[in-house]
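Removed from the display is one protein chain of the complex; every other protein chain stays in position.
By written order: A, B and C. Residues from 1 in each chain.
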Amino acid sequence: MGADSTSAERRRTLVTGVIGSDTHIVGNRILGMALEKAGYTVVALGALTPADEFIKAAVETAADAIMVSSLYGQGELDCRDFRNLCIEAGLEDILLYVGGNLVVGKQPWAEVEQRYRDMGFDRAFPPGTRTDAVIAALEDDFRAPAAGGQKAGR
Amino acid sequence: MGADSTSAERRRTLVTGVIGSDTHIVGNRILGMALEKAGYTVVALGALTPADEFIKAAVETAADAIMVSSLYGQGELDCRDFRNLCIEAGLEDILLYVGGNLVVGKQPWAEVEQRYRDMGFDRAFPPGTRTDAVIAALEDDFRAPAAGGQKAGR
Amino acid sequence: MGAVRRPDPGEPPLSAARIPEDVFAAMRRDNLARWPTGAEVDLDAAVDFHKSLPEHKRLPSVMRRAVAEGRCLTQPRGGFGTLELQMELMRTLDTDGFADIVPTTTDSYTRNEHFSRAEKGIEESKRLGRSMLNGFPMVNYGVAAARTLIEAIDKPGIVLSGTAMPKLTSEIGFAAGYSGYLGSGIAYTVSYTKDISIEDGIRNYQYLDRLAALYRERGVELHRRQPGFLTGTNIPPSIAIITGVLDALLAAGQGVRDYGLELGQTLHLVQDAAAIQVCGELCQEYLRQHGFDDVFTPVTSLHWMGAWPQDAAQSAALIVYGGTLAAVGGAVSVTTKSTHEAFGIPTPEANAEGLRMTRMAIYLARNIRLDTMPEFQREKDLIRKEVRAVVDKVLDMGDGDAALGTVRACEAGVLDIPWSPNRCLKSRVLPARDADGYLRILDAGDMPFPKDVLGFHEDRLRERAGREGVPYDHDLAVSSVYEISESLDKLIPGMSAAG
Partner (left out) sequence: MGAVRRPDPGEPPLSAARIPEDVFAAMRRDNLARWPTGAEVDLDAAVDFHKSLPEHKRLPSVMRRAVAEGRCLTQPRGGFGTLELQMELMRTLDTDGFADIVPTTTDSYTRNEHFSRAEKGIEESKRLGRSMLNGFPMVNYGVAAARTLIEAIDKPGIVLSGTAMPKLTSEIGFAAGYSGYLGSGIAYTVSYTKDISIEDGIRNYQYLDRLAALYRERGVELHRRQPGFLTGTNIPPSIAIITGVLDALLAAGQGVRDYGLELGQTLHLVQDAAAIQVCGELCQEYLRQHGFDDVFTPVTSLHWMGAWPQDAAQSAALIVYGGTLAAVGGAVSVTTKSTHEAFGIPTPEANAEGLRMTRMAIYLARNIRLDTMPEFQREKDLIRKEVRAVVDKVLDMGDGDAALGTVRACEAGVLDIPWSPNRCLKSRVLPARDADGYLRILDAGDMPFPKDVLGFHEDRLRERAGREGVPYDHDLAVSSVYEISESLDKLIPGMSAAG
């Protein structure tokens, strides 16, 4: 965002989906419903979505953020190159969120979060995150690009 | 035992009871029933028995062993001077067993056992001990005084 | 201050009648003089403090609200040897355990009024940095210290002190702001003492009940509670309820109007639900019969009181199922245990965890009731018959006086409890579990249960013996003591082993 940050009035577009071979759609769908209620335009790709489809959809819809769900544990394999794919597609600065059960097994959240930040996600959300928390984070990041500092550093 | 160890034929006498302000009688009673069935003469002092009553009874009945039950956690306070009291009463070599829930709280058994051995008990038994195990240990100790080595060392 | 209290020579003869005001005043003076902290007790100040407490910190209000809202409250047990440990414990139970009622369990020296030994226990606990006592020595610490505990929590506090000698502990506890006190003359004397006579135990609790009534006269309702779990060892519902009815009559006689009844779980869904319903019903029946028609008698269900398994997973099952049983049975509260039960006093964390397991179980079983089941009605009828036969006989033996009747009935074995340490009791009655998991009476001793009822018990137990291929004898009772603590491969053998 930074440079091309737009007026708060414009309806922001968010691409959502569940990455990889993951079929867990319930949380993703409920999140989508909440985001729409909160005023966002949601482009919902549904379950079992390959990484490149997210990016294609984001380019096509000039999305402001991509919201990747991964519940089934293999997200760590599916998400590795996600930021690179974004950069290749010219989406250097697109806001990237990831949420769900992001690794296999019960692992310390701080470590998991760091792994996903290292992959280039602006924010990662732990298991069981409620929609309010997501909406609050989006508001923050769209208002003053909070993640900007860190993104600039990358 | 050692010196005055008697023939295996004689009926051995065991003093049992629950020490201190402890009212847990069930296990002690079931243990007593099992010991009698196994051929021992049991002098049962019951619940809430002060240390000196065990020793008085052992002297009076020329007992071969004292079996102290402590379930309620305060055994560590009640049993401290038990061996000394025995020695004072001329029962240097009497076999001393203790069993039950011997300390307050869930503590590593090896540490608890050591504490009671340090107090002068020949054997200490962990929570939930079944009567078979007690009878087997008595048999061992009365046959070849197994604890003897350690007792001699004291 | 020995284990056996010798009655004053000038003492009035035993009866269920209310202790007259002046006599009681003299008794209190003597009692409070027995240990230095007794001097801290100031009834006026105590009454003021109780009145200053919000409704949600007064146990009688909280119990009544639970009834009104159809809730099942949770309460743990818990006591440590120093004030610091005790405060941390009570805060943890309140905050992390969501306990609805926060306890202070006293240590066993205090229970036996060995206050100087308790003093040494405090010192040792401080020296070693761990609790050497199995509870909080409330009398040694005194009123002001105990009040800091009440102030540290946002729930009502209850004193748990399994003892036949509650006279000082109750004075200190009530003065500190505890609004509940567990214990009763019959139940605790028969199950927690060896040499104390039933008469002495009853007298001691008449003091406590009279004290609660004194607060009541001053406008402060306190919650008294009867520990029907007795020796906690396979107590059939009827035996618990028999003591409950008699203790309730004694308490009401002293002026108590808020009297809870506790029942240890049998671990049978139907039997426990039946017990909980019949307990409330019969206590009311006998209280009314004796002219007490305004006593509030909520029933509390207790997590399994017998021997626990060592495996934390199996223990978790007992805890959760215990929540289910309490909720389905319609208990007003449940007293919880932890996965440490087989080993020792739980840490605050394990204790809080037991509370949460139970609370979730209560949530899950909301709105389930068994009232329409025929076996539920059958068990209720059975319990009613058993209780009435014995209670009527006891009252008869006392010419209508519950106190006298109880003492005589214990002597005669008419009133008896299983596995008792007390020498004033025959303790010949012996329970065992039947093939369907109900607790039955294997040997009634001299208890006057109806013949047909005993026949039913025998049938059920013979069925178990038959199915297991073991003789019909007292070993059925002994194996029932161990049963629930056995490991899983013994309880449910695997297919390869069994095949």
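Methods note: contacts are C-beta pairs under 8 Å (C-beta built on N, C-alpha and C of every residue); 3 or more make two chains touch, one makes a residue touch a chain.
Since the structure is predicted, the reported quantities are computational estimates derived from the model, not experimental observations.
Considering the intact complex, the chain excluded from display touches A, C. Within the full complex, the residue among C:23, C:368 or C:470 touching the omitted chain is C:368. When the missing chain is restored to the complex, the residue among C:98, C:296, C:456 or C:472 that touches it is C:98. Of the options C:40, C:262 or C:353, the residue whose C-beta touches the omitted chain is C:353. Here the missing chain is touched by one residue of A:23, A:61 or A:114, and it is A:23. For chain A, the residues touching the absent chain in the complete assembly are 18, 20-23, 25-27, 29-30, 33, 46-48, 72-74, 76-77, 101, 103-107, 127-128, 130.
Within chain C, the residues in touch with the undisplayed chain are 54-57, 62, 65, 71, 98, 100, 154-155, 267, 269-270, 309, 311-314, 316-321, 323-324, 353-368, 370, 372-375, 435-437, 488-489, 491-492, 494-496, 499.
The rule is short, and it goes like this: only the chains that are shown with their structure count from here on.
Averaged C-alpha coordinates put the centre of chain A at 67 Å from the centre of chain B.
Centre-to-centre, using mean CA coordinates, chain A is 56 Å away from chain C.
Separating the CA-averaged centres of chain B and chain C is a span of 31 Å.
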